[in-house]
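Of the protein chains in this complex, all but one are displayed in their positions.
Right, chain A next:
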Amino acid sequence: MIKAQNLTKTYGTATVLNIENLEIPKGQCFGLVGNNGAGKTTFFSLLLDLIQPTTGHIINNDVQVDSSEAWKPFTSAFIDESFLIGYLTPEEYFYFIGELRGQNKADVDALVHSFEDFFHGEILNQKKYLRDLSKGNQKKAGIVASFIGKPEVVILDEPFANLDPTTQIRLKGIIKNLAANQNTTVLVSSHDLSHVTEVCERIVVLDKGELVKDIKTSAATLKELEIFFSGAEAPDAAVAVFEDEE
């Protein structure tokens, strides 16, 4: 589904991302972990053509992302608040995204209402604009919006951050279900190792832009990751540069 080849991103003399070869098959739930500045958001931004690669390219379902826009109909994402339109109510926002993705009001209603559990009664019919919702509730709305229109690729940057425990657990279920039952390719990044090992069937570790681990998730994965990030293997992995992963 997604192929990255010789992909690098350089700012001045600093290389923030350098991936020689990465393939993500269709329907995989793919986890990306790494410390601040590891290149996670850079990779996602490249996938969405929000920044240009210095060398190489990404191919998403036979579409080269930086030269054609044909990937847009089947790809959706929630990266941060800049994916929300603050002056709309959540409902209006869902309909807006739905209209852009060729869904009518009824389609959107049906999808959104299947997430009522996830919303926990704090999103719909609140008479509030998105900008006035709490961070966690904004995130809930943004994540659900990225499911509108049956996308084949869903990209979520740090979806678990800022969510309350109940919602975190529900989100894990939703993501697993997307990949397993609807054959959606889901890309998730997270700082929470236990969440990501629980949800993803494959985990890739980035460190200063380099791909250092590519693990098929098993019972031993969490331990392996914890050892890696505790510094046993990479002594100075915690240098934050260039990226703002708030």
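Quick note on the criterion: a residue touches a chain if its C-beta (ideal position, glycine included) is under 8 Å from a C-beta of that chain, and two chains touch if they have at least 3 such contacts; residues count from 1.
Just so we're on the same page, contacts and distances are computed from a predicted model.
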item: Complex member absent from the view - protein name from UniProt, among "ABC transmembrane type-1 domain-containing protein", "ABC-2 type transport system permease protein", "Secreted protein" or "Lipid-transfer protein"; value: "ABC-2 type transport system permease protein"
item: Per the touch definition above, residue among A:75, A:137 or A:217 touching the missing chain; value: A:75
item: Touching residue (missing chain; options A:19, A:97 or A:156); value: A:97
item: Contact residue for the chain not shown (choose from A:1, A:17, A:58 or A:84); value: A:84
item: Residue ranges of chain A at the interface with the undisplayed chain; value: 48-52, 72-73, 75-77, 79-80, 82-89, 91-92, 96-97, 99-102, 126-129, 131-132, 149
